[in-house]
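So, chain A:
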Amino acid sequence: MKRLIALLLVGIAMLGAGEPRRIVSIDPAVTETVFQFGHGGAVVATDMTSTWPAAAAALPKLGYIRQLNAEGIIAQRPDLVLTSDKLQPRMVIEQLQQAGITVRELPGAADLPALRQRLLGVGEALGESAQAQRLYDGITARIDAVARRHPAGGTGPRVLFILHLMGGDVVCGGSGTAADWLIRACGGRNGIDAPGYKPVGAEALLAMRPDVVVAMSTGPSGPMTRERIVAHHALTGLAAVQSGRVHLVDGTLMLGFGPRLGEAVEAFADLLHGDGAAQR
Partner candidate 1 sequence: MILRLPRSVLLSACAAAALLLGIIAIGVGPVPLDVRAVLGALFGDVDDATTAIVLSIRLPRVALALLVGGGLAIAGATMQGLFRNPLADPGLIGVSSGAALAAVTVIVLGDGLFGGMAGRFALPIAAFAGSLGTTWFVYRLARFCGRTHIATMLLAGIAINALCGAVIGVLVYVANDDQLRSLTFWQMGSLGRAGWPEVWMCLAIMLPAMIWLLTLGRSLNALVLGDSEAQYLGIDVQRCTRTAIILCALLVGAGVAVSGVIGFIGLVIPHLIRLLIGPDHRGVLPGAACAGGALLVAADMGARTAAAPAELPVGLLTAAIGAPFFLVLLLQQRRGAV
Partner candidate 2 sequence: MSQGLVAAGVEVLAGPRRLLDGVDATVAPGLVLGVLGANGAGKSTLLRCLSGGQRLHGGRVELDGRALTAWSAHDLARRRAVMSQEITLAFPFRAAEVVAMGRDVWRESDRATARVADEMLDLVGMADCAQRIYPTLSGGERQRVQLARALAQIHGGRDPVLLLDEPVSALDPEHAIRVLALIRARARAGAAVLVVLHDLNLAAAFCDQAVFLRAGRRYAAGSVVDLYQPEIIAGVFGIQASVVTHPSGGHPMVIPVYHGCDTVERRPTHALTSQACCA
């Protein structure tokens, strides 16, 4: 026992020596992971969409991940930049490296292999590899448990996942999106077949006959409310809307594909099957 503690202390000291002191994190999932590992105190700035946890939201913002300026990042004098391959323009990475900054670029896709590399990559950069592996295993265990309860395919509820209602359009998550993955993981069926986030017309929505309507609680057109959905001309006629099966969800949690994915899947499964089962 004593030897174990001694080993642990040495290990912490060794890691501490190489530990980055000033981190810039550009990607919401990456930022969440850094804070999850307890290194939030070292983060000096993030991108605009890194709003979880609250401590990250309060940090200086360097702009949108797709339109960054290398100089704004350099101005924060970071020794480590953690980001994903969503970063644009790509030239920024080269410019940061020329300025002598270590850049760690992780996959940004919304699937489990990318999540694993994301978590392990951040863990490795922060000297938290073991914790990263534990976190990933925990997430997959929770996802598997949900999948056992609600197997994919067949008879699950048909879900309409609304991203936002900008300009009167109902923009929904189609195949290949994080929303689609989440619906499948919870044993639901996505109402939209088309790839990507697409505006869907009123008639197509009626023909789809969704059992449940889910919408992000915040979006580019301001906070979403249940009233806005019920009043929307293309949604008001849906049976799911009339019977009150409309749910508002936190987009950063549900679509973030970060360390809280396990929690997200459990919560989403509750939404799909909780009241649905009761009413059936």
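Inclusion criterion for the candidates: all candidates are chains of the complex that A comes from, given by their letters.
Methods note: a contact is a pair of C-beta atoms (placed from the backbone, for glycine too) under 8 Å apart; a residue touches a chain by one contact, two chains touch by 3 or more; residues count from 1.
These figures come from a predicted structure and were not determined experimentally.
Shown alone here is chain A; of the other chains of the complex, listed as 1 or 2, the one that touches it is 1.
Residues of chain A touching candidate 1 in their complex: 45, 48, 60-64, 66-77, 86, 88-89, 91, 94-96, 98-101, 195-198.
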